[in-house]
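What follows is a short report on a single structure.
Here the complex is missing one protein chain, while the rest keep their positions.
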Amino acid sequence: MPVLTTDKGAVWRRRTTGQSLFHWFIWLVGIAIFVVCWQQISEATTWFFVWDAPRIAGDIWSRATPPKWDYIAQLGRPIWDTLNIATLGTIIALFMAIPVAFLAARNTTPSKLFIRPIALFIIVATRSINSLIWALLLIAIIGPGVFAGVIAISIRSVGFCAKLLYEAIEEIQESQVEAITATGASRWQVMAYGIVPQVLPALAGIAVFRWDINIRESTVLGLVGAGGIGLQLSASLNVLAWPQVSLILLVILAAVVLGEWVSAKVRAAII
Amino acid sequence: MLKLKKLVKTYRTGDQALKAIDLEIPAGQVLALIGPSGAGKSTMIRCINRLVEPTSGEVWLAERELTHLGSGALRRARREMGMIFQEYALVERLSVMENVLSGRLGYVGFWRSFLRRYPQSDVDEAFRLLDRVGLVHMADKRADELSGGQRQRVGICRALIQNPKILLVDEPTASLDPKTSRQIMRLICELCAERGLAAIINIHDVALAQRFVQRVVGLRAGAIEFDGPPEGLTPDVLTTIYGEEDWEATIEKAEDEDEIEAAE
Partner (left out) sequence: MSATELDTLIGRKWRKPPFVRNATLRWGLTAGFVIYLIAAYMTIEVNWSRVYEGLDRGAAFVMAFMSPDFLTRWGDIRDGMIESVVMTVAASVVGIAISIPIGLGAARNIAPMPVYLICRAIVAVSRALQEIIVAILLVAIFGFGPLAGFLTLSFATIGFLSKLLAEDIESMDKTQAEAIRASGARWTQWINYGVQPQVLPRLIGLSIYRVDINFRESAILGLVGAGGIGATLNTAFDRYEYDTAAAILLIIIVIVMALEYISGIIRAKVQ
């Protein structure tokens, strides 16, 4: 009851005394947790470097400018590789994500008890692990190179695409499916006529959205050896060639912005 | 033609939607199923083509019992029952023509339907039906570009192209304005007469039902309360089906509409 009776008459409060105590208690716990975390970080930090940071930052800045513009001639192939990693990775991911999504959606899964949990686990497992980790793993297994990057990106994207797609499948209008079923259509025909047309726009949107993200991710895969422009970045960092680093960062920035622009255009055209 | 024997549907929640329904419909008869919301009208129609599995009882279509059919045989049986839906239930992102042709899905194989390569006879029939309902110029429009009345016409074409023996019609006019409702009801009844089709029409507009059909069945709480010609729907009968209300106005309105119709 937010209306309290006091000796001065009824008083309106937002919360009762118990509620507001609880409220403050939650805040207190939150702050305490944050303070503990901060102390941990602070202990692990060499504060001398931190106080020295402005000078170092200035030093790096002066070394990195101006960017070494003529180095761009050597970046053509890495950019092409980066684009391929993102695009092929997205295409492969979609091929894997579509069946997983249909197995995971409540209204299309053949078995809620066995297959759905497996599909959901695939989605969570591939989604929770970053593409850089997948790349590390794949490099250990099949060796460094663009191919490992493609596979890493595609595995990472499966869970993402499948999750969004199965949510779209669960939101379709059942009446359209029912109408197709009532014509005597087979299971696959119901899928092709009743379900697919309803989720196709969502699928196209997801594909472009993920492609945009994959452009970003594929630019850094080279840091662990999985091909693309990240390889040049990592090589330049290792030899402290800061003018090259700044140029590569600018190129990456341009690629990311361009990717976002393309994906926004395509999505607007689809919807 | 269609015979229901002791048809029972009990939902998992324990609600008994249908309590041992017995009903027989001869070929070519158009029957209106009236009753309050939740009386089991929709459930009954869906139990016939097993979109909802009946709990017990039998459904006979011509010489075949439907409740025990396997999935392949059930699909073949469903081809013979055209269904028309409330809110049309068209696949909105497909074109009008694809929606009509989807009525042939039970007859063509998966790849043919997937690649949209229907037999020429089906395509011709689709054009004829669209022409009959006055939508042939809309064939390549997407279904969600049409108005409510137009969509329901496409829904009717989809049901008819199945070449059915019976139409199951679920609240065909629920989301249409009064004039379009009457046009749609008239169209359904005309088409049934042209093709000698039997039909079960779920409808909650009693006046509209009275105008167009030969036989009315009143359902209340999953049991049949009335079965007879539309003239038999007296205020007393309506009170048993729907509960206490001033029914004179409803019945009079039906007569008024007849007069307006005559004047037109």
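Here the chain labels run A and B in written order, and each chain numbers its own residues starting at 1.
Methods note: contacts are C-beta pairs under 8 Å (C-beta built on N, C-alpha and C of every residue); 3 or more make two chains touch, one makes a residue touch a chain.
What you are looking at is a predicted structure, and each value in this text was computed from that prediction instead of being measured.
K.L.:
From the listed residues B:Val108, B:Val136, B:Ala223 or B:Val237, report the one that touches the chain absent from this view.
P.N.:
B:Val136
K.L.:
Which is it among A:Ala10, A:Ile41 or A:Val239 that touches the chain not included here?
P.N.:
A:Ile41
K.L.:
From the list A:Val11, A:Leu28, A:Ile115 or A:Val257, which touches the chain that is not on show?
P.N.:
Of these options, the touching residue for the absent chain is A:Val257.
K.L.:
In the full complex, which of A:Thr219, A:Gln232 or A:Ser263 touches the chain missing from this view?
P.N.:
Touches the omitted chain: A:Thr219.
K.L.:
For review purposes, identify every residue of subunit A that touches the missing chain, sorted by number.
P.N.:
Answer for subunit A: residues 30, 33-34, 37-38, 40-42, 44-46, 49-50, 53, 56-57, 60, 80-81, 83-84, 87-88, 124-125, 127-130, 132-133, 136-137, 139-143, 145-147, 150, 216-217, 219-220, 223-224, 233, 237, 249, 252-253, 256-257 touch the chain left out.
K.L.:
When the complex is taken as a whole, what residues of subunit B touch the one chain not shown?
P.N.:
Residue positions of subunit B that touch the missing chain: 95, 97-98, 116, 118, 120, 123-124, 126-128, 131, 134, 136-137, 139-140.
As a convention for this text, only the chains that are shown with their structure count from here on.
K.L.:
Quick check: in the complex, which residue numbers of subunit B touch subunit A?
P.N.:
Listed in rising order, the residues of subunit B that touch subunit A are 49, 51, 75-79, 81, 83, 85-87, 89-94, 98, 102-107, 110, 113-114, 155, 158, 162, 168.
K.L.:
Under the definition above, what is the set of subunit A residues touching subunit B in their complex?
P.N.:
173, 175-176, 178-186, 188-189, 192-194, 197-198, 200-201
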